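Yeah, one chain of the complex is gone here, protein chain that is, but the others are all in their spots.
So, chain A:
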Amino acid sequence: MAGHAPCSAPLPGSLADPAPICAGAVCRPCPIALRPAPPAPNMAAPSVSCGAAVPYRLFLAGRVSFAREQGLWKAAASGLQTGTRCQILRLKHSPAVTTKKNVAALRRESYTVDFIKKQIEEFNIGKRHLANMMGEDPETFTQEDVDRAITYLFPSGLFEKRARPIMKHPEEIFPKQRAVQWGEDGRPFHFLFYTGKQSYYSLMHEAYGKVLHAEERQDQLRAKGLFSEKSKSKDPIGSRWLIKEELEEMLVEKLSDQDYAQFIRLLERLSALPCDAAEEEFVGRFRRTVTVQSKKHLIEPLQYDEQGMAFSTGQGKRKTANAEAVVYGHGSGKIEINGVDYLLYFPVTQDREQLMFPFHFLDRLGKHDVTCTVSGGGRSSQAGAIRLAMSRALCSFITEDEVEWMRQAGLLTTDPRVRERKKPGQEGARRKFTWKKR
């Protein structure tokens, strides 16, 4: 791109500069990437005028001619010194790139190992700068702190979360790529290279070796008579096998469904045998934990009013109705809504059944008193909102098992269904206008 402003070579001392600000049009993938995907080397992006921005050179082997670089550098430097408003403390050198169509975008980008290593260094340095700027300790600056700092420094109004500025470790940004698989003589390093899927087959080889080893050990134990048919104490539901996409990502190789199935079968066979610690660890690498849903609920502790009566509040929503319910520990099953008895407020049986549902489900029909306020929505959505609020309030009175039962009965989930908008060119949300042939 013409008008590309190269910068001077970085001096060792310049890394400690308090506010190095880069000028003008520089284009290189920064650890703080303003675009979501790693940019093609030929693309230009405006730099970030921020203290921690550490752009650096991108060497494209064979494309740079030094004489041209020097000339461009001098020309640009004079221009920069006169014209720019920013303070230039360090100008980076970047290769001269002629105007050419962005053909590289069609190919998959490949990044060299050195490039990635440099990125990681720069990311770490940038993280420390960021910590300095935010006034925090650079040693204990975690990724969450980094994310928080970036959202603070670069507030974005974009709705798409993936389009907002990010600063993540280069491993997460740049796709994993395989290093060159063969040496200078053209001979591949790995003995399984010519299978085409060397990581997969070497993994299968390793796993099968472990299976044979475990079977041998089992036979030895049997021969000695020490073998006992004890079942594994591993939690059956708490973890799952890797899915095919995750395995592909791990091996950086494309797999077919049959390959994946074969691998999982082998792992299951291995885990069925008595394993020692190394084999357990090997199997553990391919298992991911599954969250138990009920742990996500926060159950409020009971509150007590002046008379010593236990009560609990809950809030519920359904469509546009909002409800807040206060459930008292002891009562006779009275429900008061906006100061009115429930029989008068909900003349329809279906709504009263909805109010009764949580109590009947827990066998606590006449044992609690409820006072609730509700606004918005229609009669059915108000009933649904009150039902949700009451269920949430009841969580404080019951055991954890019963909370899980309520969750599985669908009493603790907010109904996400809302009215679908009408679309232009149609009569309603789904109904189209009458089709007329002419």
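Note that in this section contacts are C-beta pairs under 8 Å (C-beta built on N, C-alpha and C of every residue); 3 or more make two chains touch, one makes a residue touch a chain; residues count from 1.
To be clear about the criterion, contacts and distances are computed from a predicted model.
Chemist: Can you match the unshown chain of the complex to its UniProt protein name from these: "Glutathione S-transferase", "Stromal cell-derived factor 2-like protein 1", "Aminotransferase class I/classII large domain-containing protein" or "Small ribosomal subunit protein uS7m"?
Modeler: "Small ribosomal subunit protein uS7m"
Chemist: One chain is left out of this view; which of A:Ala163, A:Ala272, A:Met309 or A:Val340 touches it in the full complex?
Modeler: A:Ala272
Chemist: Of A:Leu158, A:Ala179, A:Ala223 or A:Ile237, which sits in contact with the chain we cannot see?
Modeler: Only one listed residue reaches the unshown chain, and that is A:Ile237.
Chemist: By the contact criterion defined above, which parts of chain A meet the unshown chain? Give residue numbers in ascending order.
Modeler: Considering the whole complex, chain A reaches the absent chain at 231-232, 234, 236-237, 240-243, 261, 264-265, 268, 271-272, 290-294, 348-350, 353-354, 356-357, 360-361, 380, 383-384, 388, 404-405, 407-411, 413-418.
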